[in-house]
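I'd like to ask you about the structure that follows.
Here the complex is missing a single protein chain, while all its other protein chains stay put.
First chain written, first letter: the chains are A and B, and each begins at residue 1.
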């Protein structure tokens, strides 16, 4: 179990399911994929970040691969997206909220796992961020999109801040559920502010700020 | 040696060669690649699935990387595709048959390796399928195609069934060459039926079934 307490474990499973659902929905809208493709992309999105985390931390086999509950929730998220894609489309905002929950949980639990294994603060922040954004990045590469994290909205930055808060709390001696929930809340709040006000990270000097190009 | 008997080992080497040949041919037709690119894509296709398998099973360094015969056959398959691409083009159907052989062998041997290392049935099925389709997926990402496995034909499903048969046989106490050959035959038969009758996995409800879009 990658998370120490039942509540954190439940949040980790929730993040896996929500990421799989959201990743599979993105795939359904972007490309003509079949049942296998939609479920596969759901699983990549839900499990990819944790897999890269465990490669970097030398914690193989990946925790998400060993525990059937992660596998089942990721596949289930993909299947639901396949069956109900048109209905779920209408729920745009709730999906964004759930995705932000997954982002926050994965960033903080990824950083906590690195700290528990004895890695430093910098490594914990990087691993937390990669856990949070890795799955969506794999999905985007598979469906030939420039990964969202590379070019739009505040997506990696809240994850980095959430992972950093977890590392600082840990350094100050605050462990466990409450510290993790606090750090995750910070990430979640910043992400939702970014979504609400359409904030973006700065672009290179001299780049014309034209409208977002469609894929 | 990842396979237990000389026959299974020979089949594993055959699958590596055929996948490399087929992957490199796809690359030659899709893009203007040079000698290095064609051989590299042949090696990715032939060795990629087994590499991901060994990362997930924590069996690093990858078996395909340690044994020079896998490396040589994968590079040789790419070289032959480079030199003879125009002649091999005329052999469309035999190439499909050989690719189905590789798919079947990799699915079953991947699942068997997971079972031998003590992983569960679900993990064995997933690892077998990833071993079978992973190399081609890496190749497709490199040449900017939506991975075939995500969107057309029965490709992942026969691999999943073959890996499942291997896991069931193992659970019933049937080990070794004969059980593996039986499971591989099941995968091969379903794949060839899919090719012959142009079967596809179902698409999301409400998606218009227009003709295959060209890349």
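Methods note: a residue touches a chain if its C-beta (ideal position, glycine included) is under 8 Å from a C-beta of that chain, and two chains touch if they have at least 3 such contacts.
This structure is a prediction, so every number in the text was calculated from the model and none was measured.
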item	value
Touch criterion as defined above, residue of A:7, A:97 or A:141 at the omitted chain	A:141
Residue among B:19, B:82 or B:119 touching the omitted chain	B:82
Listed residues A:56, A:97 or A:168, member touching the removed chain	A:56
Hidden-chain contact residue, picked from the options B:7, B:71, B:122 or B:189	B:71
On chain B, residues whose C-beta touches the chain left out of the figure	27-28, 31-38, 40-41, 51, 55, 60-62, 65-66, 68, 71, 82-83, 85-86, 141-144
Hidden partner interface residues of chain A, rising order	55-58, 60, 119-120, 122-123, 126, 137, 141, 144, 146-147, 149-152, 155-157, 200-207, 210, 213
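Throughout what follows, only the chains that are shown with their structure count from here on.
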item	value
Whole-Å gap separating chain A and chain B, where each centre is the average of the chain's CA atoms	29
